[in-house]
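Omission of a single protein chain aside, the complex is shown with its protein chains in their original locations.
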C-alpha cells in the first residue's frame, strides 16, 4: 500500500536557516530507513511537504511531524493510495525557492501570497508542481 | 473546504469500557464547537473513525487524536475534500457492534478478522459502510 | 438566451419584516413584465436569490438589485445559460424558512450557520435545492 | 474561491480616447490591491471585459463597474469558479484592436459586426480568445 | 434514409379555421402516398410542424410547403437522419391547443409568448414535446 | 442562432457555363448583405452547396433557392446549429473541380459516380470535405 | 467462437405454404446436430432469418442456404461474434405473422412495405425485434 | 490482496460419488484455516471451481489442486484482484446440478455440451453465474 | 449502404499459381462493374479476402465466391456497414507474401501458423492489417 501525503504548516516565527538545515538533515538521515521519499518547500514562513512511502511509514512519520514544535497549524492538503511514486529519487529533496513570482502565486489563489490555507488541496498541488518544475531541487 | 478523514488505530491493551465512554463523551462535547461530525467503530482492540468538517478543524483534531496515548499505530485510510457530509447528524456516533459476522469480514479481506492494516483504504471504507448500514448507530 | 443567476447578500441590520414584504411585492409586480421568475430565501440576515429569464433582463435586474441599499456584500454564486427554467411558476417565490435545521446546514459547510460566503457556489446551490425541497414556497 | 467573470456593455456615445485611458489607469491602479487580473477589449462602442480573482473581490468590482455611468446595458456573458487564472500576468491588459477582421466576426455571429448581445456567452468567449490570440495585449 | 424535419412559420393574418382545415385535409390526403407522417401545431398565428419520412419525400414536401402563400417567414428548427419515426401513427396529427399555459411557455423562453423565432431549435423541440404530451392529438 | 445547411440538387439539363456564372455572381452579390457564407460544388449535373449564417437568413435563402427553376430534386443533406462557421471567408466560394477521381468517389459510395441521392448526409459531408481539401476554392 | 448472422432474401414467386413447411421441417431436423438456433420470418415474399451458432457451422449453413433455389437476392444484414445467444430455445422458430401493421413498417422505413433492401441492417434488426416481440413464435 | 481464481478440469474417468464427497470434505475442512471461500461445480466429468481469498493462499491452493491426480487438463479461466468476495458465505459450496438444460448450455457455446475448453473465460463465468443462480448451493 | 466483408477459406489442394492468377484476373475484370474493391491474401493454402462495396453487390459476389469449387470451408470473419472504404484504390489488390514471419503469426495466435479458423475475426483483421502494412500490394 503505497501512499502520497501532502500538508502545509506555519513555521514558528523564530525558525532560522540553521533549524531548516537540521530538519532536512534529519529527514535525509531517517527517511531511507523507512522507505520514505518526498520534497519540502519552504517560503515566507510556510512549509509545504509531500511524503511518499508505505502507508504505515507515512502515517507514522506524519504523526511525528505533527507533534514537532518547530511548526504548527498543519492542514492536510491531499492523501491518496498511489500506483507509483513521483519523487522516488529524493530521500527529501529541498525545493530551492528565491523570491516567488507574484503571477505564479496569483494563478492559483485570490491574492499574490503563498497561502495554502485559503485554497483547495488540488490548487496547492498544482502550484507545488509548477514550483517544482521551475525551481531547482537539491538532493 | 469540507473534508472527510478516516483512520484506523490499535487501542492500548488496557483500554476498557469506561475509557471508551470517556472518549465518546469528550468527542460529543468538543466536536459541535468545531463543526466536526463523524462515527467511531470499536471492535477487538481496533478503532476505525470517520471525521468530517472544515479542513483546519479536522486536521487539528486529527493531530490531537494522533497524540492520544489511549491508542497507537494510526494509519490514514482515506482523506478527501467533499461536497457534502454523510454523518451530519452525529457529533460522534458510536457504531454499536456485537460479535462481528465472519462472512462480512471475509468479504473484504483475506482472513476473517478485522484488520484494516492489511487492506486498502477503499476496502476499509466499504466494510465500514456495511457495518454502519447493518449495525445501529447511537448518538 | 435564457439564463439563471444566483447570488447571496447580507441584509442591512435594520431590515425588518415589512421591508422584506416590500421587496417581495416589488418583485412580484415587476418581474412578469420582464419575463423574470425565481425564488428568494431569507434567513439570519442573509439573502440567497435565484433569478431566471432572458439574459438582458436578468443582467439588468441584477444591476438594479446590486445597487439596492437594503442589502450589501453581494457575491455571485452561479450563472449559466440554461435550456429550461426550474422556477417557471413563480414570479418570485418566497421560501418560507422557520429555524434552519443545523444538520442540514452542516451537511454542506464547515459550521452550522448559513454562510454562503465560505462555501462554493455548487454547495450553496445544493443547500438551496434542499431548502426548497423541504420548505414550502409561497407564491 | 477563484472566479472568472466576463461581461459586455455599450460605452456612452461620448466616450473618447481620454476617457478610455482613465478607465485603464484606474483599473491598473486598483486591481492589484484586490488580487484582480483581466483583459479589456474596446471596439465600435462595445466593451468586453474579463475579470479574474477572489469571488468577493470580483463580485464587488462588478457591482462598482455596473454602476459606472461611462457605459450601460451590461450583460453577463460568463461566470465560473476556476482552478487557475488565464490572465495572471495582467492587472488589466488592454487588447489593442485596430479595425476588426470581418471574417473573424462572421465566424461566430450572423452578421459581420461585433455584437455580443445577439450571440451566446460561449461564442463571445471564443471570439474573445481569438482576438486575444491575434491582437497584441498591452500591459 | 429516414429523416425528421421541424420548422416554424407565421400564418398570413387572414388565415381562419376553414383554411386550417383545408391544410389538414390536404395533408392527410397526400402524405400517406409519400410515406410522410407528422404533427402540426397551430397557435397565435404560428405554425410548428414536424415531418417524418424518406429523405426525398420530406425534402420535396418541404419545398412545396415553403412556397405555400398561406404562411411565410419559415425557419428550419431541426433536421436529422433518424433510426425510427416518432409519429408513425399520424398521417398528419393535429395538436389540439386551447390557450397555452404561460408557465410552460416561460419554461423554454425569455417571455411568455410562443416565439420559436427567438429560441434554439432544441428548445422548440422540448416545448413541442411537452405540448404533444399534455395536449390531445387528433388524427 | 448560427446554422449550417447543406443540400444537393440536379441542374436542369440545359444549364451551361454562363448560367453557372450567373448563379455565382448573384450569390456573391447578395450573400454579404445577409451575412451568408458558403461553398458551391458543381459536377456532372449535380450541385452540392453549403450555406452558413443566421438561422432566418439561411432559411429564407434556402426557400428562394428551392424555387429556382435552374435546378430541381433538392434534398436536404445536413442542417445544424453551429458554434462557429467553417467558410467565414467566402461569400460563396466555388469549388473548382476538374474530372473527379474515381477512387475518391468510391471511398464513400457504392459506385464511382457523384450521387448524393444514394448516400447518407454524413457521407456527402465527408466527400465534400475531401473535395474542398483537395480542390482549389475560388473566391 | 459464437456468431449471429442475419440476412434477407426474396422467395421465388411460386413458393407456397407447403414449401415453407418443408424449409422449416428441414431446419428443425438439421440445426440441432450443428448447434444452430434461430428464427425465420416470412411475409409478402420476403424472408428475414437470424442464425446463431459456432462460426464454422453458421458459415457453412449460410453457404448452403445461399445456394438454395427456393429464394434469391440474398443480402447480409448483420453478422457479429456474440457472447451469448438470444434464440437458444429455438432450433428454428417460426415468427407467425398475419397482416403486418403499417405503422410498424413505417416506423423504420420510408414506405409502409416490408423492404429490408432499402434500409440499414440496424433498422432491419430493430423491426425484426419488434416483430418477434409482438408476434408469436412457434417452435 | 484479495483475488478470485476460476479454472476448469477433467475428472479422471474413475471418479465416483464417494471421491467427490472426499474432495468437498477436505475443502470444507482446510479452506477456513486459509481464509479461502468458493464454489465447486461438477457435471459430466468436468469440474469448474471458483476460489477466493488472499493472493498467496489462493496461489498455494491452486498449486496443490493442480497436482491432484483425481483430475487433469486444468485450464485457468479467470484470475483477478478483487475488491470484495462474492462467495464469502461458503467454505466451498457445492453447486447441485441435475441434468443440465441444453438451452442454457447452447446460450454460451457452439454445442449443447458443457465444454469450458472451447469457450472464453468470460463465457464460462457467465454460464457459471447462471448455474449458480438457477441451481441450489449446498454448504 | 456501403459494407466491408472479410472471410477465410482453404484452397483446394491442387490450386496452383496459374489458377491463382485466373482468380485475380477475373476479380479485376468483374469488380469495377459492380463497384467492388478489396484485397486478397494467399498463403499456405489459405485465402483471406476483404471485399468492399454496396451491400447487394458484396452479398451477391460473396454468394458466387462461396460456390466456387477452387476453395472451401469458408468462414465469415467480419461484416459491417461502413462510412468509408479502406481499399478504394484496388479493384482487387494482391497482397504479395513470401514466407510469413513466425513472430508475426505468433503475435495473434496460439501457434506459428496462419490459421484464421482458430482465432477471432478481430485477431484476423489485426493480422491482415499488419500483413498489408508490411507486404507490398500489387494492383
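Details
Letters are used for the chains, namely A, B, C, D, E, F, G, H and I, taken in the order the chains are written, and counting of residues starts over at 1 for each.
Here is the rule we go by: contacts are C-beta pairs under 8 Å (C-beta built on N, C-alpha and C of every residue); 3 or more make two chains touch, one makes a residue touch a chain.
Note that the coordinates shown come from a computational prediction; the quantities given were computed from them, not determined experimentally.
Interface note for the absent chain: among A:69, A:83 or A:98, the touching residue is A:83. Per the touch definition above, the residue from A:5, A:23, A:41 or A:57 contacting the chain not shown is A:57. Contact between chain A and the absent chain runs through residues 1-2, 32, 35, 37, 53-55, 57, 83-85, 88-89. Contact between chain I and the unshown chain involves residues 103-104, 106-112, 119, 122-123, 126. Counting over the whole complex, chain H has residues 1, 3, 5, 7, 55-56, 58-60, 62-63, 66-67, 73-76, 78-81, 117, 120-122 touching the chain that is not drawn.
As a convention for this text, only the chains that are shown with their structure count from here on.
In terms of the stated touch criterion, the partners common to chain B and chain G are H, listed by label.
Put simply, the C-alpha centre of chain D and that of chain F have 38 angstrom between them. If you average the Cα atoms of chain F and of chain G, the two centres end up 41 Å apart. Between the CA-based centres of chain A and chain G the separation comes to 68 Å, rounded to the whole angstrom. Touching two or more other chains at once are residues 122 of chain A.
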